[in-house]
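Yeah, one chain of the complex is gone here, protein chain that is, but the others are all in their spots.
Letters are used for the chains, namely A, B, C, D, E, F and G, taken in the order the chains are written, and counting of residues starts over at 1 for each.
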Amino acid sequence: MLNEVVISRAIIKKFMDELLEFVEVDVAIAGAGPAGLEAAYFLAKKKVKVAVFERKLSVGGGMWGGGMMFNKIVIQEEGKRILDEIGIRMEKYQEGYYTADSVEAVTGLSFRALQAGAKVFNLMDIEDVIIREDKLSGFVLNWSAVNIAKLHIDPLSINCKIAVDATGHTSEIAKVVQRKSGAKLCTPTGAIIGEKPMWAEVGERIIVENTKEIYPNLYVTGMAANAVFGGPRMGPIFGGMLLSGEKVAKMILEKL
Amino acid sequence: MLNEVVISRAIIKKFMDELLEFVEVDVAIAGAGPAGLEAAYFLAKKKVKVAVFERKLSVGGGMWGGGMMFNKIVIQEEGKRILDEIGIRMEKYQEGYYTADSVEAVTGLSFRALQAGAKVFNLMDIEDVIIREDKLSGFVLNWSAVNIAKLHIDPLSINCKIAVDATGHTSEIAKVVQRKSGAKLCTPTGAIIGEKPMWAEVGERIIVENTKEIYPNLYVTGMAANAVFGGPRMGPIFGGMLLSGEKVAKMILEKL
Amino acid sequence: MLNEVVISRAIIKKFMDELLEFVEVDVAIAGAGPAGLEAAYFLAKKKVKVAVFERKLSVGGGMWGGGMMFNKIVIQEEGKRILDEIGIRMEKYQEGYYTADSVEAVTGLSFRALQAGAKVFNLMDIEDVIIREDKLSGFVLNWSAVNIAKLHIDPLSINCKIAVDATGHTSEIAKVVQRKSGAKLCTPTGAIIGEKPMWAEVGERIIVENTKEIYPNLYVTGMAANAVFGGPRMGPIFGGMLLSGEKVAKMILEKL
Amino acid sequence: MLNEVVISRAIIKKFMDELLEFVEVDVAIAGAGPAGLEAAYFLAKKKVKVAVFERKLSVGGGMWGGGMMFNKIVIQEEGKRILDEIGIRMEKYQEGYYTADSVEAVTGLSFRALQAGAKVFNLMDIEDVIIREDKLSGFVLNWSAVNIAKLHIDPLSINCKIAVDATGHTSEIAKVVQRKSGAKLCTPTGAIIGEKPMWAEVGERIIVENTKEIYPNLYVTGMAANAVFGGPRMGPIFGGMLLSGEKVAKMILEKL
Amino acid sequence: MLNEVVISRAIIKKFMDELLEFVEVDVAIAGAGPAGLEAAYFLAKKKVKVAVFERKLSVGGGMWGGGMMFNKIVIQEEGKRILDEIGIRMEKYQEGYYTADSVEAVTGLSFRALQAGAKVFNLMDIEDVIIREDKLSGFVLNWSAVNIAKLHIDPLSINCKIAVDATGHTSEIAKVVQRKSGAKLCTPTGAIIGEKPMWAEVGERIIVENTKEIYPNLYVTGMAANAVFGGPRMGPIFGGMLLSGEKVAKMILEKL
Amino acid sequence: MLNEVVISRAIIKKFMDELLEFVEVDVAIAGAGPAGLEAAYFLAKKKVKVAVFERKLSVGGGMWGGGMMFNKIVIQEEGKRILDEIGIRMEKYQEGYYTADSVEAVTGLSFRALQAGAKVFNLMDIEDVIIREDKLSGFVLNWSAVNIAKLHIDPLSINCKIAVDATGHTSEIAKVVQRKSGAKLCTPTGAIIGEKPMWAEVGERIIVENTKEIYPNLYVTGMAANAVFGGPRMGPIFGGMLLSGEKVAKMILEKL
Amino acid sequence: MLNEVVISRAIIKKFMDELLEFVEVDVAIAGAGPAGLEAAYFLAKKKVKVAVFERKLSVGGGMWGGGMMFNKIVIQEEGKRILDEIGIRMEKYQEGYYTADSVEAVTGLSFRALQAGAKVFNLMDIEDVIIREDKLSGFVLNWSAVNIAKLHIDPLSINCKIAVDATGHTSEIAKVVQRKSGAKLCTPTGAIIGEKPMWAEVGERIIVENTKEIYPNLYVTGMAANAVFGGPRMGPIFGGMLLSGEKVAKMILEKL
Partner (left out) sequence: MLNEVVISRAIIKKFMDELLEFVEVDVAIAGAGPAGLEAAYFLAKKKVKVAVFERKLSVGGGMWGGGMMFNKIVIQEEGKRILDEIGIRMEKYQEGYYTADSVEAVTGLSFRALQAGAKVFNLMDIEDVIIREDKLSGFVLNWSAVNIAKLHIDPLSINCKIAVDATGHTSEIAKVVQRKSGAKLCTPTGAIIGEKPMWAEVGERIIVENTKEIYPNLYVTGMAANAVFGGPRMGPIFGGMLLSGEKVAKMILEKL
């Protein structure tokens, strides 16, 4: 016989135990878009304790809608390997161009990351960062519903050894660090350079190059990497994003 | 070398071919929540041509947020079999109560359904239905962005042999049929009865009973079934929903 | 040395333990206005396990603003005793009319209730009720921020032996019971009658009379009592409200 | 016998074929106001493959409402020739001033442009530009409904040999190029100068002078030309705008 | 030399003379969608004094966006004759189905109607009707901007011999007459019956049958006719609408 | 017998004749607050052709609400003479301080100005200015409802010999001139200095000093004068404002 | 020397004395439109203690904007006498039709009413009524800003011997009495009948007939009278409204 109170207790207890457990993690990733999820997937496979914080109810960011709501995405040759590993079906459009279903891609990627052991906390905003001895050491969190509802409520904090900004072209964590710490970021100008006009070819290549540590213990990946280093905007192509997520995970593994 | 125009062409072409293909389907499902996805999964496994139409950018409905944003869900004993088949990890809370991660559950279910061959069209509203010879024979679709933006733009239509209302407690397809056809629905009152107060135990049991054909060629499943037949509201428990999705798929298979 | 992670853990742990504890209570009160707080105060003094659920960030309802934002309230002779016990300062305006500072009154009342042992859960909406064997046996809760942000997220539930509708003139719990249960309420018409025009004198007297059990295990108090039984609206006078809160507490004590 | 599915197929097929065809054009015009439409009309007459992208549901921009909603427009002597060719009726108000019905003018101009072979894509925003080898070579498009609905969805791109900014006083394409390319525009200051106070006489004359190539392969016309070069604002007079549209078309013809 | 004050005077004078002239018309049409424009075109060709009042800045209603923003429309065999007369280009999709560009169709139709002598007043709401001796004899107008801005400003009135409700499926004039006059409309039920589910075939045929006088001197045409008489909804097909507009014009010509 | 069409004609005709007449005025005043109305009153008494343009439905600006909605205003000794002339009743509060009813003051002042011959055009925004030979020579007008409704509609223009900025602390005309002309204003800094903190005593004195010509043919009066010259903010006291309005009128009279 | 604190004290003191004084009045009028102001003017001339409560910042209701923002109004022959007494200038348009400036009319009428001794409380909503022994005996007031800001704040009350509903076509006081008292109103149906379509001639005549006591001690005047008794809507003509205001004042004078 089902009992509402037992259901409530089960959910409160399990969530809270997990929340208490993830108050200290190895890697904290801001944003559950393709790059963030791929990084989480790779790290979790290697038994790293990793939490992804996502503002929205659902994960996946801009991947769901394909291009102009036509829910297909394009993957170039180099990125195909990653989707193959996850098991996403692809069709060849012409030499070097594969298409996949955007909904299949986003749900598959997320499912694999979670099953590998990553934890996603959805519905949470990152309001601020924690910096100790000029190193990023944590995120300051709140329910995004609190901010949507314009309520005045204090946040809570979590600690991490490494933080990843996978928030897309807004590069929100990099912005907070730049505004609040006053320190220079590890970019040619010492500051966030900003996204350039669309150029798929260059964007796909350079997004992997731009995947770097931009402040002690803070890495950028995905469109946030291009935004921080002045790389170009890209369309509904996701190979470079996934390669960037993979690269950031590998860099972190070496450092940890 | 990547080319934006090729990317655009690839996406337009693939989407359009698929859209033209799915203008006529065996089964059209309204709503990509847990019951709709499970039904799509089951039908697609049996090689039925099935399309799911979802208003939002993402699938999964109310399943992402667990209970009160604590992102865990509860599954009772009977429902465990379905999540086991999909491969969702569960933990036993106490006898008869299992918990799962809500994000893992929703992405896993969706991923399996798509890989089995179901097609999800996200970002689409169902504005109206097509009725021929007193049978439901199609959906009238529009981009949900058109309605959010309050634009005055005509819809397009698709045909189906069977339609499923998996829109949750709003039971939107049942409402449209009731309002527009003037016909009686196959319920004790001939009309939509409406959701009753929360009662997890009864709700879980009766949701499967309420999974029925309510108008020629229109079935209800999930919370829409409880809403149409006056079943109780349920909390963040999903066993009954998945069983309802499975049942509706079996009923449709027999009829096709 | 202060540590953010310890602060986070302390708050999560203490809140969750309390939430788990209050998933089953003796008395659940909807609304932390004057009548609800007075009832909670009286019951808690008698060692009853009582939780008050309040939608807003702050308690106190309409009491903060006095009349037309002039932050004073009026207490008539009979109500003076209750404020005296709490320790609110009053000034005599003329025979039978005392004024008090509205901010002092609302904070004093709330402070005393909490110190007596009542628990207030602010920021929570009551979305639905639980009815078993034609008796009210629980509330279905969600964060009010979830509803303000229009997020689709499932609620959780709590059980209680007795429930109190202290939601003011909207009498929200009575409305949910009336709409969802289909049962008759214990009023002359069997339904919610609705508030009548302002009449301070009658309102103050009759609000205590209207403080009753309106459905098995559901009591109304304060302006909800007048709204349910067709009593008149009242102005910034609070004696009758407090007496109604006291009365409902006494009735519950007898029944428990 | 009419069939909804055939109607859907007809529309999807015709639109998509056209969209695939216009993914590469000779001339892409941003904005279907009077200058953009006149340029499209002139180019299409010369068999140039031209597409106009318009954010709104309807074409015509500020021309529909005349002055202060009094739906008449004024044409000076020089502009009369163009409206005569299109067949718009005009009345002489006094020497050098003709009035026309604003609704007739906008619909006539658009109708002629389309019949001459121009294609208008309404409901599309230009989110970004494509720059290759320091030349403008394409537009990055999205449904404007996507942006109104604040959905996070990727755009698609089209290629063009020549682009025209006919977006009016906001000169949006010029702004994107200035912000994103970091390059200097071909203006006295190297940047967008901004609209000056209203001066009909000067505005009408100078708008034609300001109709220029401001960045390799990007031309400005209409109010965008005045805004970029610091020309004055103009009222409900449209001769200069149409002459500017004609001039830009002639310049492009020479270059192609 | 252009002078702002002369421009202002020209526009004010021409508009006002026209407004004063059209304060009394033969036929007043509410709504500048396809049916209203076709009716205006036909009547104006016959030298009837006709004014069309349109709430929006632009004419054309739902015709601009094709189906689901794919800007193509379908015309069946019977409707082809009307677009041929106007000069809209059509392509045959299959037997009995022609496609046209939606932007070309709407601007062409409007342009022809205006050139034939119809007057369109855009930006005006019809707030009320004038009824004398149980006959509709005028419209009560206001700027729609006044209503959008929620300003409290009185309307003005115009007189007509015949009025046409071409407001689409909302059938606003019929609604005002029904609500305000208390009289029965000339429908089977004496009231507005409301739109039925989509059925292109039946809708196209019956919309012409439903084109009738529903109250002395008030005719319905286009989707308003189907809405008033319970005809089905239709998609992006416009043959029946245009035939309905033509029919209402012929009926009015006989009556005048 | 009253006839709606005659009423419509009467209003259209009278308004349009007046609008055509006031397309050229001696003095155009932006803003119908106390300073603008007093200036209009004084000038009209001297037979100057003066028009006041007011954005809102009603005149009077911030004068209606007294202080904090307590609808009384204070007049100091020097300002009393002006209200006496208009016939506003005042009560002495203490030496040098008189109170008046704010509603009486605003309606009396406006009534006198209109009866003296000033014309108020309410509901009109000033979107831009006309500058010829480095002199302000006109206003560019639109219905404010057009802007509230965010409609894209062109403005009309009026000419004047002298313009007055009486728009209050936003000093909107001064801002437009500064932004658009690029010229220096006749202030110590050459630019708008901005309002300083409240100082009633200084404000009342200096507002009259600040009443000046700030650009050829453009005067500031009332709070706009203090905002432009860095004078202090003032409370619900209106003597200085009225004296400023009187002074600007006298200066203009000398210049005309 | 001016002192802010003295200014604050003066305004607080004067307003409060007046508010305390007007807590009990002979006549309380809801709505400061033309009918309410005329009634207040007439009664105040006769030394009756009268207060007008107006929701908006400014008085005058729909009179400011003339017809369609053309700020002129029409007065028929019978109403001319009243505007003549107030001193509003009128021009003859044709036999029986006079025009006046709408701004002059509204400010003149208000100014005269206040000077005659009426008190206007602007910015106040009437939330409820006070009924004693089946007679209307007071209004329940709140700041309208409180309601716009959706604050939960209690109202205050005032007593009156006679109340007047001059709230226009919404007839808000009549609605509150009907909804809250449950009593029949003195109309043919016992209820509010509602406004009929526009008919200037009948409206002007019948508005005076409809000016009546509709509930003990509650009178209706102006458009509220037509709305309650099913009289027709009227345009920007104000003779009948003023005569209605005069009539209600005379009826009240006889009764007091």
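In this section, contacts are C-beta pairs under 8 Å (C-beta built on N, C-alpha and C of every residue); 3 or more make two chains touch, one makes a residue touch a chain.
Quantities reported herein were computed from a predicted structural model and do not represent experimental measurements.
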Residue among C:V50, C:A174, C:A200 or C:M223 that touches the chain left out of view: C:A200
Touching residues on chain F - with respect to the absent chain: 61-62, 64-70, 195-200, 233, 235-236
Hidden partner interface residues of chain G, rising order: 4-5, 7-9, 11-13, 16, 19-20, 23-24, 57, 123, 130, 138, 140, 143-146, 148-149, 151-153, 156-159
Positions on chain A contacted by the hidden chain, ascending: 128-132, 140-143, 146, 151-157, 176, 180-181
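By definition in this document, only the chains that are shown with their structure count from here on.
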Recurring contact interface, reference D-F, options F-G, E-G or A-B [over half identical by residue number]: E-G
Centroid distance [mean C-alpha coordinates] between chain E and chain C, Å: 56
Separation of mean Cα positions, chain F and chain E [Å, integer]: 44
Chain G, residues touching no fewer than two other chains: 64-70, 143, 198, 200, 235-236
